[in-house]
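Of the protein chains in this complex, all but one are displayed in their positions.
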């Protein structure tokens, strides 16, 4: 429990015995219960050795699958999908004591039983399978570990490590000295072993269904230097800012950002609109990210502590403030108040994504429908409610276009030999914005 | 992980929601691996609600049972018997979605599949079953929770709590304001619910087999104020001391104890022999119990820090020092040295139990055969090896007699209506002393 | 010891008894030894009650003063200047049991004994004196605490607190709901009590000496929203960037920043040069600030983990990268490497401050002369050494001009009635850049 560097102190890591395969998982609880027992990877012992599973996502038909597993007489010790997946892999078909099981066939089998959402790492004694659901709802990508070049000024010895790594976000590769290689495709099973990386199979979606990668990864979750579908997240956000400037121009003096996540969109808005880009807020380094704080009141108090107003930059001016998203509406309101008290004559809010209206059942911890500002009566007069001179959101069409125009132009660069590039379909999950879920939800 | 008062700080306990049933477990690792995942109780969700199991003991056929469960396609996530038991209860016979399962029948079924050793608490939504294996190898007893009488000098409010508690050792009852009620019988299933305590069934042993309660609980493990088979552990230890004085008299001046666990035996020895009882060592309060410390070297250093010599009590005298058991022989040697340096002219060691020679496969963490002093060549000249003037052990017959003579005389007091008192067989597991295990071991 | 929120957990704060005066201190060790005993404020008991002292700075003649105090027979229990100051206040002149001492006269006396550097809070039973040394080397400013406006959505009750606060940096006022009021002047003693704020005296500098506020506060240490000498730090940094563009123009495609501290300078450089401003690096939120890390190797490894490259923004382009300062030269080198590996064709470094060459004896933890890159042989070929296409620094004159041009224009706004505005002298301590210390150093 806790942040990685406190949960795994150096002496805990030193106790790990030498091995050449490993999986791990950092859990950002999506069910409100952050309990030790739900930690991943989940490991079970079977007649044919151990299975370890790390899972990003949320199985849309988890409830039905739990029933199914329990009907086989298995008691489930956690409420995690990871345990469910381990038991499904062991149960179906029954394991024979004599014959080694065909784990890949079992994984394929599992993929036909649950359409989405999951990016999985399934580890056995000497092989890891990296698996992405047929809709590609959650990200998964592969990196190549290269030897770290020698550090010049110290005598530290280093091992020349080579190998392969898999991660939800490509941004993690750089900090361990790995290079982005490619994405795991929707429905693909990739084998990683001492023989290297090998694509084994691509389980198809139902006829006519489009891929459904979560569009909110582009908008909010991913780190800007991550790469999805061949494009850098930062670039998509900048395009969203440009599109927003087209859709929602403002009569103002300066453009600025709610640091740091809205900065690419703000720069895009400034470039498109021709208004000068300035900074209006500086972050207090010693306070954490808003999204992680636990309750409404703390979040509100937190904002006052989080930002300093760079008064002289905007006193007496009309400010267009770009935010990446307005979820509950609690954060933006004290910021506007802060800017006005510090001398801004008008504060116009432009949001580089459409309003969130619907819950996510596929692994993203969106507040309940009732908590979303877009579903509250106050949304009718959102500008008045939060104290802004005006508020405008990017349209769903605008967002989708900003996301997808980069994919077409980049597809030629992808290094996946086996996929026919020209016919590659494009689609995204916009369920939280539109209520259109990629698959029918079973409960 | 850790001691109860650190593992459960007050605010963690305050978070517990109100309920009227509960089980808990303090684990003293018997497998050398003290891991979080093996913590008990183990809880699984089934088609018919949750099962929680707390287990004291070690299933002699665990390996075969694990195979059996895994052959059903269940992956096992821990190496604990508790998980195995939950899965066995859920699997056999298959649960039906429509019909509520007969949990008691399943528990009986489980008891026919594994003879020993287990004392179990099995909790469902509104009932706990207290279960002891047919051989009664591990202890289990029932207490009645009575309202705590008011404290006189403070204004503290108290709830008048009434109910039932079950524990391995009766000594725990007093500290929570409960009274000893009776033992769970070998093979008995006792139901505890809002309707009170009810004996449901007694699963028999194979024809001709005697009960096999662990004799080492009397010798070493149990707290002296605990009650087993109708007799107080302290009294048994005192009888062992008397028996030892008969079997191994000494020409010496004073009798003393290795505090604190050997004190009842030393007092018994003194009474029987007529030698005066004195104290030769005082404990350093700030150092923990020898048995718990992790390695040989720390244990040896620990002894020097653990005791102070009460020099003036024995300088110039011949001392009979009573110990309850000599397992590895590391502890007694520096104590003898200490006493001799402080002026004892002779130190005779009398041990109030026979030498340990065999491993326990039923839940007691006895060192490996190789580590046991009784299996080492040095044992031939044990007195010389540890620096004593002489060393003598209680015989197995002497121990069994000291234990069993108290049972006959107390059986009439037992309040178990359904058992026929006159024919109650008596027997104990002495496997660690004799190598005779109560059941055949399957591996 | 540790960060404020860990050193003072909520329950420790709740134990504070109600009062209406208080001082506190966060110590950033300048002597390499971060020991508990050197924590401030330092409190002593005297014949006339307690004195508490919090000190920002470093007394240039501390050694001689320690000798003086010890010659009076006082033993000093710490190596902190704060203890020295408390003892000096108590010793000189000797306290009389009958007469209440004139603490203000004693403070003035102290100020004649030590010219710099100190900003002090000296607390007695019912009054705090805020004191700044005659050279004004360390910052100190006053804020007015205003009642926090009600939070709209929660029922939390708040006290309407009014009062005065004093701080090294004005940025701290906002997060507690206070407003910037004014600076304490060089040499000024300001009294704070229940009667409010009152300027008591201004101790003059020696004839002809200029003020010597630390110019490195503008360059590096202060938070950008802090106000010194009537101007916002951010604005000064932006002017440094503009000045740098004039002094060191570059033939390149884009301008960027080493986030986050160099951003104002980078925006200034972009505005002046006409080159587009882009972002090239994104920060990894989970890694701390470089300056704080303890040793060379950790700092180097840290950089790889600290930043992600926003590849698509600059691949194939010539980048001007603005940094606020290059102290040891360890940080910038791996960043340049990172950018070049990610596709930058050229990386030109422009530093918005002059090279650091001299130690600071006035409270700033600058590395030893030997560690400073500007004093190493490699500095002759700094571009080659760090892998840049070119490196240029701001001149001392450029920095001083960027700092001082804002003071002249702002002086009319200052609300200090007693100072004659037109004749106010301007000067700064540039010792770390030029070796010209404001006072002669005694050792």
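For clarity, chains are labelled A, B and C in written order, and residue numbers in each chain start from 1.
Please note the rule applied: contacts are C-beta pairs under 8 Å (C-beta built on N, C-alpha and C of every residue); 3 or more make two chains touch, one makes a residue touch a chain.
These figures come from a predicted structure and were not determined experimentally.
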item: In the full complex, displayed partners of the excluded chain; value: B, C
item: Residue touching the undisplayed chain, where the options are C:61, C:86 or C:250; value: C:86
item: Per the touch definition above, residue among B:40, B:119 or B:330 touching the missing chain; value: B:330
item: On chain C, residues whose C-beta touches the chain left out of the figure; value: 36, 42-47, 51, 66-67, 70-77, 79, 83, 86-87, 89-92, 94-95, 97
item: Sites on chain B contacted by the missing partner chain, in the whole complex; value: 3, 151-154, 156, 171, 174-175, 177, 223-225, 231-232, 234-235, 260, 263-264, 267, 277-279, 282-286, 289, 296-297, 300-301, 304-305, 308-313, 330, 338
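Assume only the chains that are shown with their structure count from here on.
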item: Contact graph of the chains (line, ring, star, complete, other); value: line
item: Label of the chain whose CA centroid is most distant from the centroid of chain C; value: B
item: Nearest-to-centre chain - CA centroid comparison; value: A
item: Centroid distance [mean C-alpha coordinates] between chain C and chain A, Å; value: 39
item: Inter-centroid spacing, chain C versus chain B (mean Cα positions, whole Å); value: 64
item: Two or more partner chains touched - positions in chain B; value: none
